[in-house]
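One protein chain omitted, others in place.
Take a look at chain A:
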Amino acid sequence: MQIKTDRDARLGYWLILPTVIAVSGLIFYPIVYNLWLSLQEVNMNPVQPNTFVGLKHFTDVLTDSDFWRSFKTSLIFTSTTVVGTTLLGLGTALLLNRDFPGRSVIRGVILLPYVTPVISAVFGWKYLFDPVFGMANYFLVDIIHLLPQHINWIESPAYAIYAVIIFNVWKNFPFAFLMILAELQSISANLYEAAEVDGASIWQQFRYITLPELKFVIGALVILRTIWNFYKFSEVYLLSSSVEVLPVYIYEKAFASYDFGQAAAISAILFVFVLGFIMFYVRKVLEW
């Protein structure tokens, strides 16, 4: 490749310079700084220097059973919420794609969980699942006697992961719903008419018309939600500190153990993992 140096090209370089500065300042600098941190034993006192420790943090992290437990929790959380939000969004979109009175109102109401501020939703859920006064326990234990005794759904490490998953699905499915609904409305009615004439059942129409048309939007939703939820901190940590997904683990390494170097190393590992996943997914699943 030859670098152009004529007047037009030089003007061109000047014109893209602001973008280059913005991108390197906002994206490359933090990444490089994080990588640099991951090789240091960071001293909390800004006056004293850091010590270079090479790849020690990486070997420490990869041999730490706590890390792998968090990794597993993160995988469970991400996979279930991605499937949950997508399926629930798809189902709701299919239902609300039909004509019925009050449809636009319902469509608006469905969006509520998504637009509610996280912290207010979290407090609502905390009361809903309160171990003593909560509606959930009252219904499950005292009314229908499904469970023998009240459970602390939100704080107990054994159950908190379910609460967090359900909460995340409830909070985020409207986004999937919105995207899928928009795509559904662009599918031509002619296709369904033709299929009906050919005698296709409802299932066959869904399987051979709706799904292929939705392939790309669902594919995009899955990849976006995976990235978002793999790094999800607020919705998990605010609802329950008992669910140690990786972002929470990093937070505690940095701010409770004051081990910034190791926290940076974990971030770097996550970065590589998610990048690998995205590349695989885009090539093999989406076939872009």
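Just so we're on the same page, a residue touches a chain if its C-beta (ideal position, glycine included) is under 8 Å from a C-beta of that chain, and two chains touch if they have at least 3 such contacts; residues count from 1.
Keep this in mind: contacts and distances are computed from a predicted model.
Enquirer: Looking at UniProt, which of "Carrier domain-containing protein", "Acyl-CoA dehydrogenase", "Ferric reductase" or "Carbohydrate ABC transporter substrate-binding protein (CUT1 family)" names the chain we cannot see?
Expert: Missing chain, per its UniProt entry: "Carbohydrate ABC transporter substrate-binding protein (CUT1 family)".
Enquirer: Thinking of the whole complex, not just what is shown, which of A:T92, A:N152, A:T210 or A:S267 touches the missing chain?
Expert: Of all options in A:T92, A:N152, A:T210 or A:S267, contact with the hidden chain holds for A:N152.
Enquirer: Quick one: which of A:L26, A:L146, A:V197 or A:A256 touches the chain that's been left out?
Expert: Checking each option in A:L26, A:L146, A:V197 or A:A256, the one touching the absent chain turns out to be A:A256.
Enquirer: Which of these touches the unseen chain: A:T73, A:T92 or A:S242?
Expert: Considering all chains, including the one not shown, the answer is A:S242.
Enquirer: Using the touch rule from the top, list residues of chain A that touch the missing partner.
Expert: The missing chain touches chain A at positions 44-46, 131-133, 149-159, 241-242, 252, 254-258, 260.
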